[in-house]
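Only one protein chain is missing from this complex, and each of the others stays in its spot.
And then chain A:
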Amino acid sequence: MVAVMLGRVVAGDVVRPAHVGAVTARDLTLIRSAGSYFWLVLSGFAEPLLYLLAVGWGVGSLVGAIPLEDGRSISYQAFIAPALLATSAMNGALAEATINFFAKLRYLKHYDSVLNTPVTPAEVAFGELMWATIRGALYSGAFLLVMIMMGLVTPWAALAAFPAALLICLAFSAVGLAMSTFMRDWSDFEYSGVVQFALFVFSGTFVPLSVFPEPARILVELTPLYHGVELTRAMTLGPLDSTSLVNLLYLLVLMVAATAVAARRMRRRLRR
């Protein structure tokens, strides 16, 4: 009931959990039935892992220990690991919500067949949101395991960081879906790829934001991955304070707004 009402408000249309589940289930069938697809999904977290190893060890050996606000000091690798966790959550979500979703929407005409059933465009948007989030969760879950194994995070802190990673997945899935409804063709994804990379390197990932000049800092503070990085870092390294609440709200609002845009654009496109 709550979900149905939430759907009404966010998507402006009926959203029934059974239909959303059916849309997600189709994508899950793919992973279950094709082992290779599972590895393809997991391979996506390799990128942040390579950064963790290369930059973490490489740059880490040059910069030495990083002092925290509470007086503790941590290795450079432990400093960038939460940021790379947020990045892998973003990458996983966007991988599904942009290129794959766009292909199903525009070229495979997949949703044309789905929408001949009682399923509505808003339910398709929610179902794909869930699936992209699951893919992001797989990326970030795998990355967290590596972090635990490398001693960069305690299992308890990892457990606390996982919900934060999930929220990042949800927000970026929604943004990806909304963005894809505006894409004209594949070349537009070149631009979105550049933006995605810029978010990755500038969101306080490798250096604290305080080293940037004032205007750049303000600009970064407006972008979503920064809030994701702040949140995962607070969850694993502390401290959790009122800015964490701002990060949380930012991602929640972004998720709701982007979902609303995606669901409405889907309806306009597919119910002509």
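Simple rule for what comes next: a contact is a pair of C-beta atoms (placed from the backbone, for glycine too) under 8 Å apart; a residue touches a chain by one contact, two chains touch by 3 or more; residues count from 1.
Convention: contacts and distances are computed from a predicted model.
Enquirer: For the chain that's not shown, choose its UniProt protein name out of "Nod factor export ATP-binding protein I", "ABC transporter permease", "Succinate dehydrogenase cytochrome b subunit" or "Molybdopterin synthase catalytic subunit".
Expert: Matching "Nod factor export ATP-binding protein I", "ABC transporter permease", "Succinate dehydrogenase cytochrome b subunit" or "Molybdopterin synthase catalytic subunit" to the record, the invisible chain is "Nod factor export ATP-binding protein I".
Enquirer: Consider the whole complex, including the chain that is not shown, and state which of A:119, A:164, A:220 or A:255 touches that chain.
Expert: A:119
Enquirer: For chain A, which positions touch the chain that isn't shown here?
Expert: So the residues of chain A touching the missing chain come out as 14, 18-19, 21-23, 25-26, 29-30, 33-34, 108-110, 112-120, 270-272.
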